[in-house]
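What follows is one structure encoded as C-alpha cells, with my remarks underneath.
As you look at this complex, bear in mind that one protein chain is not there, while each of the others sits in place.
Letters A and B name the chains as they come in the text, with residue numbers starting at 1 for each one.
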Amino acid sequence: MSVIEVKNVTKIYGKTVALHDVSLTFKENCIYGLLGRNGAGKSTMLNIISGRAFADSGEVLIDGVSAKGNDSALGKVHMMGEQLLYNPALKVKEMFKTASWFYPDFDMDYALNLCDEYKLEPKKKLAKLSTGYRTIAKAVNALACGAPIVFFDEPVLGLDANHRDMFYKQLIKRYNERPATYVISTHLIEEAAGLIERAVVIKEGQLLLDKEADEVRSMGYSVSGKAEDVDSFAKDKELMGEDVLGGLKTAYIKGSLEAAELPEGLSAEPMNLQNIFIHLTNS
Amino acid sequence: MSIKSIISCCKYQLYKMRFIPLVLVVYVFGAMILTAITISVIDKVPFSFANANAGIIDLLMGGIIFAFMCFFLMTDYLNTAAANGASRTTACISAYISSIICSLVSAIEVSVLIPIISLITGYGETWGASLYGYIGALQDAGWDMLSIRLRFFGICLVYYIALSTMAMLLVSIVYRFPKWVSAIIIITIIFIPTAGIYMTLGEEAFASFWYSIAKLLGLKIEHEWLIGNALQGAAVCIGLSLVLLLLSCLITRHSSVKPLAIKSD
Partner (left out) sequence: MANFDGEKPIYIQMAEWIEENILTGVFPEETQIPSTTEISAMYRINPATALKGVNILVDKGIIYKKRGLGMFVSSGAEQKIRGERKQEFFEKYVKALVSEAQKLQISKNEIITMIEKGCDNNERD
C-alpha cells in the first residue's frame, strides 16, 4: 500500500527548474534515504508533499487523497525542516505542547525523556538555543510526534558525532516501537547507510533511482590496476567514472562482477553507498 | 480544512493570547495614572485622578489591540500551521476565529474597565462611546445604563475585529512580499486615503471623503447630541473584516513558507 504518491510534480523557481516531472511513491512503514546533491530538489519535494510549498504542476496523494489544502491528509505528515517554523520565542516544551495539539499521538513523556538524554533544557526558548541544540529540539519533536509520515530534512546538521550517533539509535528504537514512514534526507550518506531500507536519489530535479539500499550497493564496483589493463577490461562496460594516478587507474563500472571475469593484475572492490552515489550524480 | 485542525490552531492562538487580559488591565490603570501625573505636571496642579483623560485611554485601546495583533498574535499564524501539517485555509480561518475570541475578551474587559475608570476619574464619557452618541444623549432617548454599556461593548467588539483583520492583512503583506515591496504597498495604503487625497484633490475633497467614510460607519457626525447608527457601523466593520480576511488568504495562498527571524539576543 503506498502512503505517498508523487505524480508528475514540477516546480520552477524563477528560472530554475527545481523539480521536473517527478513521480514516485513512498510506502508504509519503511525508512527511506532521500539522497541528492546540494540543490538537487530534495527539500523542494519534501516541502511540496508537506504543504510548505506548492507544485506548479502534478499532484501529491496521501493515502489516495490529494494532499493540497487537505488537513486530514497533511495532518498525517510531520516535517522536520532545516528552517524553524515554530515561533522562536516559544520554549522547547511549548513547541512540544503546540505539536501535541496537532498530532494526537504526540508522546510528551518520550519527548521529555529524550531531552534528558540530550541534555536539552525544555524550559529554554528556541531562539536562545545554539544551532545544534535547536536541531536537536526539532528532531526530538519529530521523533515524538507520532505521525504516520515523518520527514527529516538534514536532521543531524550541526550535531556533534556523539549526538549524531544518539539520534540514529533513537530513530531506530522509535521506528521499532512505532513503525511509520520515515524519509531521511541527508548528505552524510555512509552514516545513514545502515538505517535506510530504500534509497531515493534525486539528480538535478529528476528522479534518478528508487531502489532497495542493498540493490544500490550492488549497482557498481571498482577495478584498479595498470591503466591499459583497466581500459581493456572496461572497454565494453558502462563506466561511471575513473581516477588516474600516474600509471594506476581505477575505473568505476556499472553492474556487477563475476569473480571469474577479473583478469590477472587487476583488483576489484565493491563500492559503498556513498561512492556509488557520488559517481552516479557526478555530472 | 478540518474542524480538528482549526481547533488545534485556535488552541495555539489562545495559548498565546493568555496575557492580553493582564496587559489591558495594566495598560488602562497605567495610562490613567500616567495621564493624571502628566497633566498635573504640565498644568502645575495637584495630582488628582480627575485629571486622567479617560478619552485617550479608550482611544489608544484600539491601538494596543492592533499592535498586539500585528506584533504578537498574527505573526506566526501561517508558519505554525505549516509546521504542524495544517493547510493555509485552516491557518487563515483559525486566525480570524482567534481574533474574534481575543476581541471578545478585550471588549468585555474594556466595557468593565472604562466605567471603573470613569468612577475613579469622575469623567463620564469615553471617546469610543461618544462616537456613536454621548451617554447623556442615549439616556435622553430612553436607553438604560445596562443597554448603553452593552451597546458600547458591541461597538468595541466589532471595531477590534476589524482592527485585527487589518493587522492580519498587514502581516500577510509583509510575509508574502519582499520587504521593499511590502513597504511600498503599506505606505500606499496609508498614504492614498490621507495625504494622497489631500494633496491631489485638495482639502475639501479630503474632508468630504472622510465624511463619507464616517457616514458609512454610521458615526454621529453633525450635532453633538445625535445618536449614531451603531448597527450600520457593526455591519460595515464585520463586512470589512471578512473582506480583509479574504484578501489575507488570497495574498498568502501560494507563497512558500518563510521562517520568522531568530533574534537570539
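Here, a contact is a pair of C-beta atoms (placed from the backbone, for glycine too) under 8 Å apart; a residue touches a chain by one contact, two chains touch by 3 or more.
On a predicted model such as this, the values are computed, not experimentally measured, just so you know.
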(request) For the chain that is not shown, enumerate the shown chains it touches in the whole assembly. (result) A
(request) Please pick, from A:Glu197, A:Asp210 or A:Asp229, the residue that touches the omitted chain in the full complex. (result) A:Glu197
(request) Check the options A:Val3, A:Ile31, A:Ala139 or A:Leu159 and report the residue that touches the missing chain. (result) A:Ile31
(message) Looking at the full complex, which residue from A:Tyr175, A:Phe233, A:Tyr252 or A:Phe277 touches the chain that isn't shown here?
(response) A:Tyr175
(message) Using the document's contact rule, name the residues of chain A that touch the chain not shown here.
(response) 30-31, 165, 168-169, 172-173, 175-176, 190, 193-197, 213-214, 217-218, 269-272
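To be clear about the criterion, only the chains that are shown with their structure count from here on.
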(message) So the centre of each chain is just the mean of its C-alpha atoms; given that, what is the distance between chain A and chain B in Å?
(response) 47
(request) Please give the residue numbers of chain A that touch chain B in the complex, ascending. (result) 47, 50-54, 69-72, 74-79, 83-88, 94, 97-99, 101-103, 126-128, 147
(request) Flag every residue of chain B that touches chain A in the complex, lowest number first. (result) 1-2, 4-5, 8, 11-12, 15, 75-76, 79-80, 82-90, 254, 256-264
